[in-house]
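Take this structure, written in C-alpha cells, and hold onto it; I'll ask about it next.
Note that this complex is displayed minus one protein chain, with the remaining chains in position.
Note that the chains take the letters A and B in the order they are written out, and that residue 1 is the start of every chain.
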Amino acid sequence: MSGSSINLGAFRIKGAGRLTPARTARFTFDGKSYTAMEGDSVASALLAHGVHLLGRSFKYHRPRGILSAGPEEPNALIDVSRDAARRQPNVRATVQEVFDGAKIASQNRWPSLKYDVGAFNDLLSPFFAAGFYYKTFMWPKAAWHKLYEPFIRRAAGLGVAPTEEDPDHYASRYAHCDVLIAGAGVAGLTAALSAASTGASVFLVDEQPEVGGALHADSATTIDGQNGYDWAQGVAAKLKAMPNVTVLTRTTVFGYYNHGFLGLVERVTDHIARPGRDMPRERLWQVRAKKVILATGAIERHMVFANNDRPGIMLASAARTFLNHHGVAVGKRVGVYTAHDSAYEAAFDLKRAGVSIAAIVDCRKEPGEALLAEARALGISVLAGHSVTDTNGRLRISSMTVVMNGGFNVRKIPVDALIVSAGWTPSVHLFSQSRGKLRFDEQNQRFLPDIYAQDCVSVGACNGTDDLAELIDEAITAGGGSIAVSGENRFEWTGGMIGAAEGAGPDKVVKAFVDFQHDVTAKDIRLAVREGMHSIEHIKRFTTNGMASDQGKLSNMHGLAIAAEVLNRPIPQVGLTTFRAPYTPVTYGTLVGHSRGPLFDPARKTPMHDLELAEGAEFEDVGNWKRAWYYPKRGEDMAAAVNRECRTVREVAGVFNGSTLGKIEVVGPDAAKFLNLLYTNAWDTLKPGKSRYGIMTREDGFVYDDGVVGRLAENRFHVTTTTGGAPRVLHHMEDYLQTEFPDLKVWLTSTTEQWAVIVVQGPKAREIIRPFVEGVDLSNEAFPHMSVADCAVMGVPSRLFRVSFTGELGYEVNVPADYGPAVWKAIWERAKDMGGCLYGTETMHVLRAEKGYIIVGQDTDGTVTPDDAGLGWAVSSKKPDFVGIRGLKRPDLVREGRKQLVGLVTRNPNVVLEEGGQIVSDPNQPKPMKMLGHVTSAYWSENCGRSIALALVAGGRSRIGETLYVPLKDRTIEVEVTDMVFFDKEGGRIHG
Amino acid sequence: MLLIHCPYCEEDRSELEFRWAGEAHIARPENIAAISDEEFAEYFFLRNNEKGLTYERWRHIHGCGRFFNAARDTVSDKFLATYKAGMPKQPVPQTGASEKTVETYEATEGDAR
Partner (left out) sequence: MVEMATRTLPLSGFHGGSSAVRIEAAPPAGRISLRARAEDVAALSGALGLDLPVKPKTSVSGSGRTALWLGPDEWLVVGDLNGGLMQAAANAGVLHSATDVSHRNTAILVSGPGAAAAINAGCPQDLSLKAFPVGACARTIFGKVEIVLLRTAEEAFRVEVWRSFSDYAFGLLAEGARDAAFSL
C-alpha cells in the first residue's frame, strides 16, 4: 500500500480483488479527479468511489449506471479523451481500462449529469412509444426538412463525434493459422492447450486485458489444483512461450466471414498512459484459420420488471467481477433478484466480504437445497417465490418493492444496490455469423449451435455445456490433442427465465426495460405486436430492440420471449434475428488501417514527374496517374496558359509527357491474327515499321478502346491504349486469348511502365528531336506519318513513332523509363531554345478537338459504335471475324437516326458550351423537351479564334448546317451543326 | 472473404488475388457473324443467374493470370470444384448444393430450427 493519502475509494475492499494497490492512476470524470488502481476499468474505478450514475439514456434521458462488467454493457457509455483530437465517444466504461491522465465525461446530458433538461422526455414518454418516429414525423411533408429532421439529428446518437483529424495511426496484418480459438476462458484455454500440443499453429484470442473469461468473476473454481484464475494466467504464460501459439488479449474477434476468414481488432494503446509514437492505437488482424474453436462463453441476462434501470441495479456476475477481480463492493446493502443460481454465489461472495445482503429474492418457488443451506449458514434471507416488482430512487436505487408471487405481502426493502440474474445466454454471435444454424433448447430456454456451415466447433458455455468436467472434455476433444485437465466448482447452476417478470406491466404505466440503450420496454414490444408486427424482424425495427451498439446482447432473448408470449407462439417459430458482424463496435481507424494520406490510394507518377513539377505544372488525376495538366507562367491563369500552349504547339512545337498511355507488347507468330480478332481494323496488311490507328469494340459492337498500334517486326506489335483503359484492355485481350482463341501462338505483356514517352508535336518537331536520334532517317520520305522504328535516342535503345494527336508533324519518343528524365530534359531544353513550349493534358484535349479526334470515354459512352463516332472507315468489311462483328449488325445499331458525333459551333463565337449540355431543335417546345443529344467536348480554341465543340446528335451527320439549341438554366445557346474538323481541314500539316 | 483454389497454382488463395468473370461454359459461336439476332442475344446478353449451383469463370488476375472455371453454390458460397479453362463442365456432388427452398433474403433471417 503506497500510503493512506491515496484514496482508492470507499467501496474498495481491503484484501479483495487481484489488482496491485501500489500501482495507481489518476483520472477525471466530468472534471472531478479520482484515483484508480492499474487494471481497473473506468466502471470499477468509479464504483470504488461510490459513483453509480454514469449517463443518461437515449430517449427518456433516465439516469443510468453500470449494468455489466464486460463488453455487453448497454448503459455506461462514456467519452474518453487524452487531448482534443484523441477523443472517443460511446466507449463502454466496463471495457475501457483506466490510464493515468484519462479524461472521462458522461454523455447525453445537459447542463449536467445530475440535472438533465432532457429528462423532460421521461414525462412525455407516452409520445415516445414504439414506432413513434414513423407515426409522428409523417406530416406535413414540408415540416420534414425544417423541423423533424433537424430535431431527430440533434436528438439521435448518444456521444458527440470528435471534429479534429485522428492523430493516431492504425495497423493491419494478415495472418494464417491452423486453429483460431475465440475466447480464453476455461474452455478456450483448455482447447488451446490441446491444439497446441499437436503442433498446430494456434491463435488464442480474448477481448479482456487478461485471459480467464468467467474466471474473472469466480472465487470458487479449482482447476488442476489451483485457483481457477491463477490457473488461467499460468496456462497463458505457458502458451505464450510456445513458438506455434499466438496469444492475443485485448483483442476482439468481431467478424467470422466466409471460408475461415476472421476479423480481429487488437486494442494496443487504449490502456497506456503515454504510448510510444510509433505504436499503433489498434491493429486489425485478418486471419485465415483452417479451423475455428468458439469458446465465447455466455452473457448473463437482466430481469425485466418495473424501473429495472436505476443506477445501482446490475448483473450479479458483474457485481461478482467487481468484487473478486477489482476488489470493489457495488454497495453497502445489496438486494438480490434472481431466477438463476449464479446470483447466489455473488451474494455469498459479497456477504463474505462484509457487504450486507438485504435479501435474495428468487422468483422460483424452490431454489436448490445446497444454495439455501449456504445462504442460511451465511445469514442471508431468501425470499423464494417472490419478485421485485418496482424500485425507487432518483439517481440511484434506494429501495426495492418485493411481492410474493400472486400479489401478496408487498414490502419495500431499502437497498443501495440490486444485483439481478435471469440466467445466461450462450454467446452464439460468431457461430451465427459463420452462417451456422441454431436450435432452441426448450428445457433451458436458449438457442444453441446446431448445424455448422464451416470448419468450426463450439465448446463450453456458448455450446450450452455448463458442467465443468464436460466442458473441459469438450475443449480437449475440439483441440485435437490428448491432455489432462481437471476442474471442480462449488455449485452446479440451474434456473433462468426469459421474457417479462412479475411487475413488467400493466402497459399503461410501467417502464420495464428490455433494451436499455434504446429505451425499449416490455410494453413497446407488446405494442408492436398489437400493431401488427408479427415477425421478429419487424418487431426489432419497429421498436429498435437490439439495434443499439450493444446489438441486443442482453435484450434479444427477452424481447423475443415477450413477443412470443403476446403472439401465443412457441419461441422457435417467432425466430431469432441473425447476428451480424461486428460483434462489438469497431473504430473506423481500424478498418481504414494504413490506407490514409499517401497510402489511401497509389498516386502513380511518371518518370518525369519531378521535372514537370519543377517547371510549374499543375496536375490532374487521370485514373491513379498524376498528369501534367497545364504549365502556367507567372501571372497566367489556366485559360491564358492553355491558349499560349495551344498557339505555340501549332506555330513552333510543344513537348508533352505521354508516358501514361497504356502499352501492350503483342508477340508471336499469330500476333497479327490475334489483333485482327480484337480490333475492327485489319492488321495483316500493316507492314513492319508502320503503325495504324485501331478501334476495339466489345462483342456488342460498341467502342471499347482505341489507340495506335505499331508493327515492330513480323511477329511483334507495340499496342497503345488509352491511359485509363490499359488494365481492362489487357484483361479483355487475355480473356479472348485464353478462353476463345487459346490455340493462337501469341503472348501479351504490359509494357506501359517500361517506356517513358516524350511527345514532340509541331512544325519544328523534327528539328527538335533530330540531334538526339540515331539509326533512323527522319526525313518525310523515309519516315512518314504513321511510321515506327527501333533506334537510339541519346545512346539508349528506343522506339520512335511518327504519330500525331494534334494534327501537326509529331513524334513519340519511347525510351526505357529510367532514361525518361534525361531525354525529356534534353529535348525540352532544345525545344525551349527554339521557341517551343511544354504542354499538358488540357492543351492536348483542345488540339485534338480542333482536329475532331475523339477521346474514348469522353466523346463515347459505351453506347457508341465506330460509325456513330465517324470512324466507320476503321471497321474492316473484309474480315470474317472480329470481336464486335455480330454486335455491329444488330438492328438498333444499323438503324437510321442514331446519335452521331458531329461538330458544333456557337452562333456567338465567344460562348463556350458546357460539356453535358443537352441539345434540342426547338427551345420553345413544352417541357419535357425532346433531347436530340448532348455536348461531349467543348473548348475555347485559340487557334480557331472561337469556341468549338463535339456532340452526339441524333442523325447528326444529316443535320450539318442545321441550327440547334442548348437550353441552360438561365439562357439558351444557339449552335450550328458542322463536321468534326475545325482546324486544317485539308490535313496537310500532319505530313509536314 | 472467399478462399479460392487456383487449379494452375494448385493452392488456395485469397479472393483478393482474383477477379470474377461471369458465367462459364458459354462458347463464342464459331460462325458468330452469321448467327441470328435471337442466337446472338442468347449468347451475349442472356444469363441464367441461377441460385445454388452455378458454373462461373474466375481469373487469378493478381496471381498466375489464368482464367479458370469454378462450380460454386451461391447460397452457401462454397466452391464445389475449380478446374482449368477448356475442360468440360465438371460434375459436382449434389449434396453440396443447399437450401433451394429458401426464396428470399428475408426468409433466411430468423431461421432457427
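Convention: a contact is a pair of C-beta atoms (placed from the backbone, for glycine too) under 8 Å apart; a residue touches a chain by one contact, two chains touch by 3 or more.
If you're wondering where the values come from, they're calculated on a predicted model, not measured in any experiment.
From the options A:220, A:826 or A:911, the residue with contact to the unseen chain in the full assembly is A:826.
Only one of the listed residues, A:101, A:689 or A:816, touches the absent chain: A:816. In the complete complex, the residue from A:440, A:625 or A:940 that touches the missing chain is A:625.
Contact with the undisplayed chain is limited, among A:165, A:601 or A:896, to A:601. Touch with the chain that is not drawn comes from one residue among A:772, A:940 or A:965, which is A:772. Although one chain is not displayed, chain B still touches it through residues 8-11, 13-14, 16-17, 62-66.
Hidden from this view is one chain, which touches chain A at 169, 171-176, 201, 266, 268, 278-280, 283, 286, 288, 594-595, 598-599, 601-607, 624-625, 665, 667-669, 745-747, 749-755, 771-772, 793-796, 815-823, 826.
Note that in this section only the chains that are shown with their structure count from here on.
Look at where the CA atoms of chain A average out and do the same for chain B: the two points lie 27 Å apart. The touching residues of chain A, when paired with chain B in their complex, are 174, 257-261, 286, 288, 435, 437-440, 447, 450-451, 453, 535-537, 572, 574-578, 699-700, 731, 734-735, 738-740, 742, 880-881, 885-887, 889-891.
Contact residues on chain B toward chain A in their complex (touch as defined above): 1-3, 14, 19, 21, 27-28, 32-33, 35, 37, 40, 44, 57, 59, 61, 65-67, 76-77, 85-86, 106, 108-113.
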